[in-house]
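Reviewing the structure listed below.
Only one protein chain is missing; all other protein chains are in place.
Right, chain A next:
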Amino acid sequence: MNSVGEACTELKREYDQCFNSWFSEKFLKGDRSGDPCTETFKKYQRCVQKAIKEKDIPIDGVEFMGPIKDKPES
């Protein structure tokens, strides 16, 4: 899958691979020994956040889970 920043796709794939292994093998099993993906995530984020600004994608300042706050629990 491609990143929204064309130059970021390789960094994204590297991060995704790291995350998917850590997620299934450590995180889900309750292993709290820390996230081995922080460096690769930082590199990826530097690239993708720049692309988001360049493309004027209106995501900055959007509150986490924003609209859900108005919705009642089902």
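In this section, a residue touches a chain if its C-beta (ideal position, glycine included) is under 8 Å from a C-beta of that chain, and two chains touch if they have at least 3 such contacts; residues count from 1.
FYI, contacts and distances are computed from a predicted model.
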Chain not present in the shown complex, as UniProt names it (candidates "PRELI/MSF1 domain-containing protein", "WD repeat-containing protein 43 isoform X2", "NADH-ubiquinone oxidoreductase chain 4" or "Clavaminate synthase-like protein"): "PRELI/MSF1 domain-containing protein"
Chain A, residues in touch with the chain not shown (by the definition above): 1-5, 8, 12, 15-16, 19-20, 23-24, 27-28, 30, 32, 35, 41, 44-45, 48-49, 52, 57-59, 62, 64-68, 71, 74
